[in-house]
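With one protein chain withheld, the remaining protein chains of the complex are depicted in position.
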Amino acid sequence: MIVLHIDYNSLKPIYIQIAEGIKNDILSGRLAEKGPVYSQLVLSKELGINPATAAKGINVLVQNGILEKQRGMSMVVAAGARSRLIAAKQDDDLHTLVAALVSAARKINLSEDRLLDMVQNRFTETAPKEGNEENE
Amino acid sequence: MSDHKKDPNVIRAEILTKKYPDKKALDNLTFTIQGSSITGLIGRNGAGKTTLMKLCAGLLTPTAGCLEIFGEPPGNNLKVLTRIVYACHDQPHDKNLRLRNVLSNYQIMFPVFDREFADKLVSFFRLNPKAKYGTLSQGMSSVFNFICGLACRAPVTLFDEPVLGMDAATRKSLYEVLLRDYNEYPRLILISSHLLTEIEGYLSDILLIDKGRLVWHGNIDDLRQSAYRLQGNVDVLESFCAGKHVLYQKHGVTDNIAVVREHPDDETVQEAAAAGLTLSVVRPEDLCLYLTQDTTEEELECLWEKTN
Partner (left out) sequence: MFVGKDELINARKLTGQWLHNTRFNWLFMSVTFAFVFLGNIMTLFNYYSETSRGIRTHQIMDYSRPVAFGLVGALVIMMLLYKTTDTKCVMFPQTGTSRFLAEKARYYCLIGAAGLNLVVYYFVAYALIGLWGQIVGDTMFANRFSIGFTLAGLLAWLLYMSIVLETMLALRLFIMKFRILSAVGLVLLVLLTIIDFAAIESFGATAIGALILERGLGFFLLKGIALWVLLFALSMVINKISLQDQSSRSAKQVITDNVTLAITVVAALVFVIVFIPQSLDSRIPRNLVIPSEEAYELTIPEFDPGPNRFVMNLDASGIPRGSSITITTIDVVKANDATQSVPDSDYYPLPEIVTMLYTVQDEQALLNFTGNEIRLEYWLPTWETGGIDMTRYIQPRFSARLDGNTLCLEYQYTLTSNAFFLPMWSFMEQFDTFKEKGIFYESAMPLFYNTRGERGWILISVD
């Protein structure tokens, strides 16, 4: 059922891997908003990990507002979690691109003003025409 | 101090020492294990793991220092001892007893022993309840003793090398059973093992001892995050490692390795990448090895040198 896979050789702590795995499942639609999320027990059983580690991973997401605890014991995906994740991902991706852009610019000694000009031009060139939607 | 008494499942050791005429088995050990957890007791042969477990089970008495379980010393203390079970792979049961009689004995002596569960486990692991204990092979008696320890559902459960002699398939089943039962009935489990890589996922904490002394105690994630391995050019390696706490180094013909005791934060990762070194994670088993190793390359090489 769960496609999460723990890589013990990764530099990422296990609980982070779990948190990210759940996030991916929310993004891909596997876990629906306001719907149930994998419980600590299920994660422990299927992944063969200590329930405390699973709990830690879930907690991270609770703190980030991705998951929330409902009445009783069940944990559900928070409303609007998906869109927030998408936004965050976009943010992340964007930051990565900006970092790459800036470091590439420095490598060829491009000045900040020239870079900004290039970005502006690109925005103008690719401005959405009537009926033409372009997404990054 | 009083907080410990309120917490459930506490093993508390303070400057715990156990001396024998010929050696010091435990030396000023101080640690606390609180709450439900699966803690791996890791150490080399003769590090003092069994001694520590036997002290917790009240089978030995400390020479110095103190050891408290649920706030009281376990020795000769029925209140505490009925809530602790010590299961080793070769428990000295009467060889002529049938397995079901041994289970009955456990049922009598431990208040919350789940006989039904134990019987199911016995058949799950393909043991014959009518077999005599003395006829079991090494692996089978390990399984049986594990079952006895697990079914006790004791708030403090000590497994001393429970998988000794077991084949891989049985080990896998055992870990699954252990984890599932721990999920249903959480308790403080201390499990000593040499196969850390196998049980890495199941553990929440590690208690590493060497030569009777405490080397490290804490969450296994923290242990994972406390060191990294570098591979690459020997000169780059040496300059990168300058001033750092290096646990282990190896300079070979094909490769050069260094293990550094430091948290691999993003900055370090980027630096290493920039320097052209491969930075990888150190598995807890390897890390424990590096932390307790005492033989050097030279010693190894000397083995084949001819003395003239």
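Order of writing sets the labels: A and B. Residues in every chain begin at 1.
Throughout what follows, a contact is a pair of C-beta atoms (placed from the backbone, for glycine too) under 8 Å apart; a residue touches a chain by one contact, two chains touch by 3 or more.
Everything numeric in this text was worked out from a predicted model, so none of it was measured.
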Not-displayed chain touches, in the whole complex, chains B
Among the options B:61, B:123 or B:270, which residue touches the chain absent from this view?
B:61
Which of B:28, B:77 or B:183 touches the chain that is not shown?
B:77
Absent chain, residues of chain B that touch it
58-59, 61, 73, 75-79, 81-82, 84-87, 91-94, 96-97, 101, 104-106, 108-110
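One rule holds for everything that comes next: only the chains that are shown with their structure count from here on.
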Could you put a whole-Å number on the gap between the CA centroids of chain A and chain B?
36
Which residues, counting only chain B, touch chain A once they are in their complex?
37-38, 175-176, 179-180, 182-183, 186, 200-204, 221, 224-225, 228, 264, 269, 279-281, 283
Per the touch rule, the chain A residues reaching chain B in their complex are 6, 8-11, 13-15, 41, 44-45, 47-53, 56
